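Omission of a single protein chain aside, the complex is shown with its protein chains in their original locations.
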Amino acid sequence: MQKILLLIRDFKPGDWIIIIFFLFFILMTIKFFLNFPNGQYLKIQKNSEVLGIYSLNQQNIKIIKGQRGVSEIVINNGKVRFTKAPCKKQYCIHQGWISKINQMIVCIPNQISISIIGDKETHDSINY
Amino acid sequence: MTPSIIKIVDEDHQIAKLSAIAVALSLIEFFFPSPIPGIKPGIANIIILYSIFKFNYSIGIWVSLIRVFVTSIIIGTFLSPTFFLSLSGAMFSLLSILIFKNYNKNHFSLIGISLVASLAHIIGQFIVVRIWIIPHNGILYLLPLFLISSFIFGIVNGAITQKLLTLNVKK
Partner (left out) sequence: MQQNILLMLSNKLIVFIIISFLLACDSNLIYQKKDFIFGTMIEIKIYGEDKTKSDIVSSEILEEFHRLHQLLHSWEKSSITEINQAILKKQPINIDNEIIHIIKDAQLLEKKTQSLFNPAIGKLIALWGFHSDHLPSSIPNRKKIINLVKSFPKMEDISIKDHLLISKNQNVQIDLGGYAKGYSLDQAKKILRQNNIKNALINIGGNILAIGQHGNRDWVVGIQHPRAPNAIASISLKPGWSIGTSGDYQKYFLAEPSDTSNEFILVKNQRYSHLINPHTGFPENKTQSATILIPPSDNSGVLSDVLSKPLFIETKDQKITLAKKLNINHFLIIMADGSVMISQNMLNEINWYDEPDAKNIITD
């Protein structure tokens, strides 16, 4: 603890400006993302190809075949997550649940990604 | 045996030594599991900073680039997206140090420099990821997390580098 205090005493004024700026920047990005509302739909993609869009208002399991094998995705009333993946480190599973618009988890080895999209459907125009 | 045409100077020895340590640190970091992909202490950056402020900027550039290339060749990620991420991070942070390297020692300590370099490093990597690797705005969700770890390790690495520099001076 004392070592940390010693360290802080060594900070110069310029350092403090940088520190404050950095923290301010972090707070701004956090605030920016907290403002995203909860999503309505799950979008599953293989690279940039859309495999499907599913409502979040359900309890369902999606089995998706990717580059390396099968990824398992669970939709549970507003949140989604990976539950099975054919990759070594299983990072995608460790990331847990996502539910806010624009949140996304990518399984890079299998090239499968899940992302949350909002009420607005993601098309350029509508045919009727 | 014809005498070698390339003259090897002392500087080259320094570069080689420093690069070797930097690569070693990178490799250790690689084999140490991290809970979240992409969040690393970046301890090799200590060597880079050390090289720049103990010796000079160009030595720092050499060490940094050699570190990126050699590490990726050894790990096997050469020319993969990971390699380009590493390279862009290194380049952005080197650039930011260029701006600050003639700092006034009374206004900035090495901690500040390290923070700037660390911030530039992560921004540089995010730019490459956003434009090329995962072109969605969704990845920006990870930005706060990476910024925080950049911040913490920026300070830690800076402090360690500071310590190393003062230790050497005493010698």
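All chains are identified by letter, namely A and B, in their written order; residue positions are counted from 1 within each chain.
The working rule: contacts are C-beta pairs under 8 Å (C-beta built on N, C-alpha and C of every residue); 3 or more make two chains touch, one makes a residue touch a chain.
All figures in this text were calculated on a predicted structure; none of them were measured in a lab.
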- Task: Provide the residue numbers of chain A that touch the chain removed from this figure.
- Result: 14, 17-18, 21, 25, 41, 48, 50, 52-53, 121-128
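Keep this in mind: only the chains that are shown with their structure count from here on.
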- When the C-alpha atoms of chain A and chain B are each averaged to a single point, how far apart are the two points in Å? 27
- Message: Looking at the complex, which residues from chain B come into contact with chain A?
- Response: 33, 35-37, 103-109, 111-112, 115-116, 119, 134-141, 143-144, 147-148, 151, 154, 159, 162
- For the chain A and chain B complex, residues of the former touching the latter: 7, 10-15, 18-19, 22-23, 25-26, 29-30, 33, 48, 89, 91, 94-95, 100, 102-104, 106, 113, 115
